[in-house]
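Here the complex is missing a single protein chain, while all its other protein chains stay put.
Note that the chains take the letters A and B in the order they are written out, and that residue 1 is the start of every chain.
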Amino acid sequence: MANRTPTLREDIPRGNVFQRFYASFESPGRRRALHALIVALLIVTPWISSQYVTVILTNALLYVVLCLGLNVVVGYAGLLDLGYAAFFAVGAYTVGILTQQFGINFWAAIPFALLAAAIAGVIIGGPTLRLRSDYLAIVTLGFGEIVRFTARNLEITGGASGLSHIPEPSLFGWQIDSSIDFYYVFALLAVLAYIASQRLFDSRLGRAWLYVRHDEDAAEAMGINRVATKLAAYVIGAIFGAIGGIFFSVNLGAISPESFSFQQSVLILLAVVLGGMGKIPGVILGAFIVVLGPELLRDFDTLRLLIFAVLLLLIMLFRPSGIWPEKRS
Amino acid sequence: MNKILSLIASAAVINLAAGSLAMAQDGPITIGVQVPTTGSEATYGKDMLNAVTLSANEINADGGLLDGRQIQLVTGDTACDPQQSVNAASRLASRQVVGVVGGYCSGATQPTLKTYGDANIPFVIVAANSTQLIPANPGNAFMINSTGADQAKTAVDFFEGKGIEKVAIVNQGDAYSQDLANLTRDAWTEAGHTVSAFEYVNKGEQDFSALVNKIRSSGAEAVFWTAYYADGGLLIRQLRQRGFQGTIAVGDGSNSPELFNIAGQAAEGVFAFSNPTADFLPAAKQFIGDYQTEFGNAPGPYAPLAYDGMQLMAWAIDKAGSTDSDAIIEALASADDQEWLAGPISFTPQHTLARSNFVVLEGQDGKWIRYEE
Partner (left out) sequence: MTWYDSFLQQLVDGLVLGSFYALVALGYTMVFGVIKLLNFAHGDLYMTGAFAGFGGLSLVSGFLGAGWLGIFVAMLLAMLAVGCLGVVIERVAYHPMLAAPRLSILITALAVSLVLQNAALSLTGGQYTAFRTDLGFGGFNLGNLFLSYNQIVLVATAAVLMIALELFVSRTLYGRAMRAVSIDKDMCRMMGINVSAVIAVTFFIGSGLAAAAGTMAGAYYGSIWYFMGFLIGLKAFTAAVIGGIGSITGAMLGGLILGLLESFGTHIPFIGSEWKDVFTFSILILVLVFKPTGLLGKSEVERM
């Protein structure tokens, strides 16, 4: 096949309303003020809204964590992962099994869940990251389905009914059980995921991903270990997903294989693509859109899914780098 | 920044939608209806919603509850998906519903038990009947459909009555059908018989030829399909197409008349274990007529139970004399074998139906008739 030079559509400098708005916060002082405002809003919201709004926002914050994780894989490293829900499942099931079946303390189970996700990332990433990108997409899809089927077939994962009665955690005497408690847990996780994403983006590894994504061969010529760099993205993404899964399982108190289907992976990917691959605020916006959108469109019944699909297609055709694309100076 | 925008937008819009709460002491009594109105089980969900609506309309026409307060229904669509169910349930809880009626898919009903439990809202589960729901019940939920354990017992009695020794059990790998398959397998083995094959199919798979061969070579005299009608119809077709001569029975997820559309002539002589559907209830003549007039089609398999669920909730509110949750829950628990459309209701200490309401049906000339041994 002929060599084609990658035309990077995302490099076209074009500021939409979001970017211009964001640009007005470029100065450190203003940005700090903005961050403070966001944190204040996150703290206040559950006290001024109904339980329903709190639950939906908790869900949106969960998706923020998941989407920022997938963004590391897809947006930073440019690897299409269609089985991201698998890592979400690994985190949720590890904690579910350890706490509910073996009576291990929730906080003590977390390291095991993270380790399990990292191992899963290495197992699937190790042999496959040398593959062409579309093969990788299909392999991750297959992997996602294998994880779901395995959870459905095993005794220890509770079969198709899944696990229920996953105990709620407590922290220094604070029993985390109401919807507001969980809202704050997820708000904290989302903020941490945001900070971690930002740090990764600015790090040496972040620049290595950029090179690998734009030109693998040139990156390798410059001494970047291609496979190790990709693998790092994969494992970090897996850990983000597992963190989401860990708290998802204790929040719902029950998990079943249906929550980790291919549709779930697609939804997370959709959020990342909608918002703009690689751009943190864009991805967060995407996460809010995919969670709040269907709730606001409830009256459209099945049409809402079609609306989402058409939206995704239009975005790919006319704005392939998302509503709020990455722009790296 | 986007968070701000989204938060403001969402808080504003959703609060607006969920706003105007009916809190007044003399205002309408809000009852939540938790059913799947979208997704692959939407027919069942809409049918149940219709029956609940009919039930509420009748009560309202009779002067409502608690000195003339009218019943107002709010729908929560679960789409048979656990996450969406929780969203729907918390939406209902936020709207301060007095009670909730519904619950079709067991897998999607299970996580909502916690939501209603935390909010202490009485919940009458009308269709979902996995035994997995029982330990997850915080005490405010009541199941008026017999559980999978009752159905497994009906199945065992039926197969024994036919003098069958070897049964093949096939499920679809979802919470409901896997639960029923496991229960039947255990009950059948315990009764001293053989389960010759215990198989799974994946939802949406079309080719069951390898499975049919396996069942045939296992020497099974009967096949028990524990899942839903859509794939069940395909399995029945392929079993008969390949010359399986034995008995075929299906569980209550397949008691829809749609089974005959998909399986065609192969569904003749198939047996179904079923909760009492309207056609077989002597008390339901009036109900069938009213339903037909109101919605233009015949009531589906869960319509009578959904209707009863609403009636039972209304009865409990009246008996409690207030909209206080604890009083309503206490009233529900005291239900004492009164006759309802689908038969008498009283509860075990686990809040499951005290009697088994399963009947055996047989497919004849493209419809279900009551099977008498």
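Going forward, a residue touches a chain if its C-beta (ideal position, glycine included) is under 8 Å from a C-beta of that chain, and two chains touch if they have at least 3 such contacts.
The structure presented is a predicted model; accordingly, all values stated were derived computationally and were not measured.
Undergrad: Among the options A:99, A:128 or A:229, which residue touches the chain absent from this view?
TA: Counting the whole complex, the residue in contact with the absent chain is A:128.
Undergrad: Using the document's definition of touch, tell me which of B:119, B:250 or B:266 contacts the absent chain.
TA: Candidates B:119, B:250 or B:266; residue touching the omitted chain: B:266.
Undergrad: Tell me which residue among B:42, B:93 or B:360 touches the hidden chain in the full complex.
TA: The one listed residue touching the chain not shown is B:42.
Undergrad: Quickly run down the residues of chain A that touch the omitted chain.
TA: 1-2, 4, 6-9, 74, 78, 80, 82, 127-128, 131-135, 137-139, 141-143, 145-146, 149-150, 152-153, 216-217, 262, 266, 269, 273, 277, 302-303, 305-306, 308-310, 312-313, 316-317, 320
Undergrad: In the complete complex, the non-displayed chain touches which residues of chain B?
TA: For chain B, the residues touching the absent chain are 38-40, 42-43, 173, 198-202, 204-207, 209-211, 213-214, 216-217, 230, 233-234, 237-238, 240-243, 258, 261-266.
In the analysis below, only the chains that are shown with their structure count from here on.
Undergrad: So in the complex, which bits of chain A are touching chain B?
TA: 18, 21-22, 25, 34, 37-38, 41-42, 45, 48-57, 59-60, 152-153, 159-162, 164-165, 177-179, 252-254, 256, 258-259, 281-282, 284-285, 288-289, 292, 295-296, 298, 301-302, 324
Undergrad: Could you pull out which chain B residues touch chain A in their complex?
TA: Interface residues on the chain B side: 1-4, 6-7, 9-11, 13-15, 18, 37-39, 77, 81-83, 86-87, 90-91, 93-95, 106-107, 110-111, 114, 118-119, 130, 132, 135-136, 173-175, 177-179, 182, 200.
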